[in-house]
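Handing you a structure now.
Complex shown without one protein chain; remaining protein chains in place.
Let's look at chain A:
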Amino acid sequence: MTPVPNPVRFKGTDSYLTNEGLQAAVNCALTLQRPLLVKGEPGTGKTLLAEAIAQALGHRLLTWHVKSTTRAQDGLYVYDTVQRLYDSRFGDGDVKDIRRYIRMGPLGEAFSSPERVVLLIDEVDKADLEFPNDLLHELDRMRFRVTETNDEVAAKHRPVVVITSNNEKELPDAFLRRCVFHFIDFPDAELMRRIVAVHHPGLDATLTEQALKVFYELRAFTRLRKRPSTSELIDWIAVLKSQGVTDIKLDENLPFLGALLKKEQDLVSVAEAFGRGRRPRA
């Protein structure tokens, strides 16, 4: 893989703020033309990163949401045998032309696209353990062969591949070696302030401060099963704004707590801890 001599540098977009580490990782992936593997807590914007890259570079975004039943083959192409059988039985269409029954998957579509695209392989860890291994060759060479027709699908422009993982399964070493890795840290208060400002421009400064204070206090509360993350904070502030709440502090009357905490036990333990006026350990 020869590095692209003069690549476009990724600096984030108006609505997606990055830090130096993330920019370095994205730029490495762009320059070396390797897939970018992104991990991090849920709600830190792993999936949004692909959209931001697509937007910043002006490329089309293709998304492949991986599920537990997804096979690597599905991403390349699907040979619709059942339809062909059906057609042969009932005489609809031209059964001799296999190509009519080959449907490109997201990866196949990205390869055959006339211009460079951004391909998001979302939650790669959801699939079977062998899934990443099965994609090694295709992601390396950016080409594959349709066995039924013996056609080769090769990428005219190597797509920018962004892969996200939630750590449900470990990924094989051989796969990891081919990727540029980045772990998205949880944003600190300063970055979070900027993120909130991007999503809720013109929000009252005191409300922002109060919301952030409550948010980080909640996150520091160690008994929580699922700690609130960025996306939950953004939603919560949206609710606060729409309901015209102006003054909040962390006590039993915290408004719309359900937007921040998603587990019954968490709501109970927060109510217990703060109902009696006790403060959490910061």
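By definition in this document, a contact is a pair of C-beta atoms (placed from the backbone, for glycine too) under 8 Å apart; a residue touches a chain by one contact, two chains touch by 3 or more; residues count from 1.
The rule is simple: contacts and distances are computed from a predicted model.
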item	value
Hidden chain of the complex, named as in its UniProt record, picked from "Peptidoglycan D,D-transpeptidase FtsI", "VWA domain-containing protein", "ABC transporter domain-containing protein" or "Putative aldouronate transport system permease protein"	"VWA domain-containing protein"
Chain not shown: contacting residue from A:92, A:185 or A:272	A:185
Contact set of chain A toward the excluded chain (per top definition)	1-5, 7, 19-21, 23-25, 27-29, 31-32, 34, 37, 39, 81-82, 85-86, 88-89, 129-130, 133, 167-174, 176-183, 185
